[in-house]
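Have a look at the structure below, then the notes.
Removed: one protein chain of the complex. Kept in place: all other protein chains.
Letters A, B and C name the chains as they come in the text, with residue numbers starting at 1 for each one.
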Amino acid sequence: MNKLKVGVIGTGRIGKVHIESLVTRIAETEVVSIADVNLDQAKKVAAQFNIQNVTSSCSELINNPDVEAVIICSSTDTHTPLIKEAAAAGKHIFCEKPIDLSLENIYAALEAVEKAGVKMMLGFNRRFDPNFSKIHTMVKEGQIGDPHVLKITSRDPEPPPGEYAMVSGGIFVDMVIHDFDMARYIVGSEVTEIFTKANVLVDPEIGKAGDFDAAVSTLYFENGAIGVIDNSRKAVYGYDQRLEIFGSKGMVNADNNTPDRDLFFNKEGIHASLPLHFFMERYTESYVREVKAFVDSVRNDAPLPVSGEDGLKSMLIAIAARKSALENRPVKISEVA
Amino acid sequence: MNKLKVGVIGTGRIGKVHIESLVTRIAETEVVSIADVNLDQAKKVAAQFNIQNVTSSCSELINNPDVEAVIICSSTDTHTPLIKEAAAAGKHIFCEKPIDLSLENIYAALEAVEKAGVKMMLGFNRRFDPNFSKIHTMVKEGQIGDPHVLKITSRDPEPPPGEYAMVSGGIFVDMVIHDFDMARYIVGSEVTEIFTKANVLVDPEIGKAGDFDAAVSTLYFENGAIGVIDNSRKAVYGYDQRLEIFGSKGMVNADNNTPDRDLFFNKEGIHASLPLHFFMERYTESYVREVKAFVDSVRNDAPLPVSGEDGLKSMLIAIAARKSALENRPVKISEVA
Amino acid sequence: MNKLKVGVIGTGRIGKVHIESLVTRIAETEVVSIADVNLDQAKKVAAQFNIQNVTSSCSELINNPDVEAVIICSSTDTHTPLIKEAAAAGKHIFCEKPIDLSLENIYAALEAVEKAGVKMMLGFNRRFDPNFSKIHTMVKEGQIGDPHVLKITSRDPEPPPGEYAMVSGGIFVDMVIHDFDMARYIVGSEVTEIFTKANVLVDPEIGKAGDFDAAVSTLYFENGAIGVIDNSRKAVYGYDQRLEIFGSKGMVNADNNTPDRDLFFNKEGIHASLPLHFFMERYTESYVREVKAFVDSVRNDAPLPVSGEDGLKSMLIAIAARKSALENRPVKISEVA
Partner (left out) sequence: MNKLKVGVIGTGRIGKVHIESLVTRIAETEVVSIADVNLDQAKKVAAQFNIQNVTSSCSELINNPDVEAVIICSSTDTHTPLIKEAAAAGKHIFCEKPIDLSLENIYAALEAVEKAGVKMMLGFNRRFDPNFSKIHTMVKEGQIGDPHVLKITSRDPEPPPGEYAMVSGGIFVDMVIHDFDMARYIVGSEVTEIFTKANVLVDPEIGKAGDFDAAVSTLYFENGAIGVIDNSRKAVYGYDQRLEIFGSKGMVNADNNTPDRDLFFNKEGIHASLPLHFFMERYTESYVREVKAFVDSVRNDAPLPVSGEDGLKSMLIAIAARKSALENRPVKISEVA
């Protein structure tokens, strides 16, 4: 089988992560072009990874006849137009989350993809983390029996700047959306209702911008399971990414990953290393695995592990979560769809 | 200082636990009488612990001039009358939780205690567990900074018989009340509102009786902290009693206690022992420590570590939790007081 | 069956531990007399535990017709004469370790016991610790297959005073003897040879007294297994009592016990509580269980879980260990027997 020829749009932090994976870790693919409106940045990245074709025009990349699939890593507001253009050009699409901040745009993007008959995968990388994907499999295989309670703890080491808070869509759309997707992925059932209690406990600037920095959400699933997600924008001990699912036959939980397995004993106590500090260190492996999964699905014409529909569903939960927090009442997902 | 002379009413499971603590572990006290409507049972216990005075009449015990303090371990419906009688007789009181299933009775009992000027302590034994009392102290000393999120997981190994479910007041009054008290104890702030999502996932008989067997409650505290408590009536791996509090300066959590610290490695994996199976094994030490704390407070005329007011407040949260679950909306504690 | 009537000789630290167990935790026994050359001390203990008969004469206690079994907790140099006298009087014996510092005396004591046909159990309490007794059972049941490597780490929190070092027989006879017994107990095979490398790293006074404070011993077992025991007289983080056995089908190890299961996360790291500080806290439960096992064996005329022979065999290993350390060569146990 031939290598899959991809073009990458956006060469910022996450774009570089994917380019590195594609070039060094995934033999079944070839990066034929990269694009960034900041051409200098794109050229630097191209040089580092020995990529021949560089452009500041996303259209040029999309319409490059050598490009079979497009990896969209540019800013959120560009996602919908790029998805439409790529779909129209018949290219398969991998897009970072969220699809768009506007539901209308999301629907339009999904429609364009469906009409064009191309594949589109959303970048919910955490599904590919070994801790979580193993739990997904265990649940699916029935090892914990019927799921009763799902618990996710997800805390960032540092809050975003206050002014950025709502630009990104707010805590639920920017951050917790990952956890909403994870909840659906692990429980294997749709969320029908959410109650979110949120507060501003970390940074008053975030509150002034109209956002929250601490939240606890109760999710109700179609299969009767109840989920709870607790979030904070600032954990002084670093990135906290834990998950637990409890069912009729057992429970499985995932603890944080740490840079080492050393324990230090002295007069004061027993001391271990803090969790890996943030998402770039913590999810290194899952970024590789998600892009590899996309490449494999496209090459084998197999179903994608994360679909555009998944991107939509998590977005709806995020919108309902914010509504619930603002109105202090449980909100059905059907209310916001 | 003289030994404190106590009488114990009720010689069932928990009564025996307290009698054993008083006789063998707490030198500062003397059990001068025990009472049980089942006189044979009382006599057996008296023989085991070498207690001279045994009676089937609670009034006789309460009014025995040798008795300075009364430990009430009889069934919940007897609590209020016994509290009133003991208070009237000027005896200090230790009473198992809950005070009563009726709020009216609770108010009457507290009033009787206050009027009589005696001391009354509620049996929230978990406050005396080493895992939790240490966390209480750490929070109080500011080691975790301002509390942001409290998490309690509390699961029983086996559900009660379906017919017993509502007799005991239902899951919130019978079981989760411990967690509500723990929440107030750890966070050090009052709960103002609760949202509870509950379901019947374990035993349909419990549902038929009008009760729930799985619940997730979101608590809102006066100080802005958010709490979440998840409960189940049946965890196949045994009694699950964990707690975590997260704040501006750090987090502390308590894992389950296990009967040993052995790890077994074989071809299939690494295996550890299950948690101590139920409350009698798990909270052995806390039962001793709570009764000792009561004895010490009475003897030294010092404030009690758990008051009747604490019993009332947790009961109000329990009532609000059930109301929230039934009406699917957040309920303010002030609504039910 | 009647209660077993026991007398306890020696009311110091360990004597009090056993008296408390016998009085409060073991229903099948009655402490009819206690003796101590320090009569005041004995009287204080008698008052605390409500024991009627107190004496300063060990002979009087031994020959008290009410006494069926004698618990010897007095100083090591009194063990042999007391064992002989108790055996002659036809009383069963529980004796703290070691039997005696002199091999000749040990042989004489064992002979007296055998001739008298009484039972004698040695106080190797650690065999009754839940962590270790479970491993013993697992090995016996074949869960780890053929034992290949045994590892014991045993470190005290504080060294004894230098002048005490050799009075107690030195580190091997006083401290490591527990580990030698544990090694035999876990592996289920006799030690045939030992190589011990020892040093003075903690306190030069211990070296001046002719003893060591750090040692690593390699043990060779009849069944081909190899054992290694590392000891130190001072671990700044407290009492360190770990064990591991590795075999053809798996491995099992025991970690230290801690006062709580709390984990504290802050900017500096993740922090756990230190192990229980010393043997009185660490082995509380095993002291109860060993005395209960003695009482049960005597009452049921069943084999003792630890015999006088066990006391002898561990002593021989201890003597060989010291010889090996002094001569820097492996020493066969048969050389010193």
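What we mean here is this: a contact is a pair of C-beta atoms (placed from the backbone, for glycine too) under 8 Å apart; a residue touches a chain by one contact, two chains touch by 3 or more.
Fair warning: this is a prediction, and the values are worked out from it, not measured in the lab.
Colleague: Among B:A27, B:A47 or B:A272, which one is in touch with the chain left out?
Modeller: Counting the whole complex, the residue in contact with the absent chain is B:A272.
Colleague: Any idea which of C:F49, C:F128, C:F180 or C:F195 touches the chain not displayed?
Modeller: Missing-chain contact among the listed residues: C:F195.
Colleague: Would you indicate which residue among C:T218, C:T258, C:T284 or C:S307 is in contact with the undisplayed chain?
Modeller: C:T218
Colleague: On subunit A, where is the contact patch with the chain that was removed from view?
Modeller: On the subunit A side, contact with the omitted chain comes from 23-25, 27, 48, 130-131, 134-135, 138, 143-144, 249-257, 259-267.
Colleague: Residues of subunit B in contact with the chain that isn't shown?
Modeller: 235-237, 265-274
Colleague: Since one chain isn't shown, list which residues of subunit C touch it in the complete complex.
Modeller: Counting over the whole complex, subunit C touches the hidden chain at residues 146, 148-149, 151, 153, 155, 195, 197, 199, 201-202, 214-216, 218, 220, 224-228, 230, 232, 234-237, 240, 246, 248-251, 328-330.
Definition applied: only the chains that are shown with their structure count from here on.
Colleague: Where the contacts of subunit A and subunit C overlap, which chains show up?
Modeller: Both subunit A and subunit C are touched by B, going by the contact rule given at the top.
Colleague: Compared with subunit C, which chain's mean CA position is the farthest off?
Modeller: That would be chain A.
Colleague: Please work out the Cα centroid separation of subunit A and subunit C, and write it as a whole number of Å.
Modeller: Using C-alpha averages as centres, the distance is 58 Å.
Colleague: As a quick test, compute the distance in whole Å between the mean CA positions of subunit A and subunit B.
Modeller: 43
Colleague: Distance-wise, how many Å sit between the C-alpha centres of subunit B and subunit C, to the nearest whole number?
Modeller: Each chain reduced to its C-alpha mean, subunit B and subunit C end up 39 Å apart.
Colleague: Can you list the residues of subunit B that touch 2 or more other chains?
Modeller: Within subunit B, residues 249-251 contact more than one other chain.
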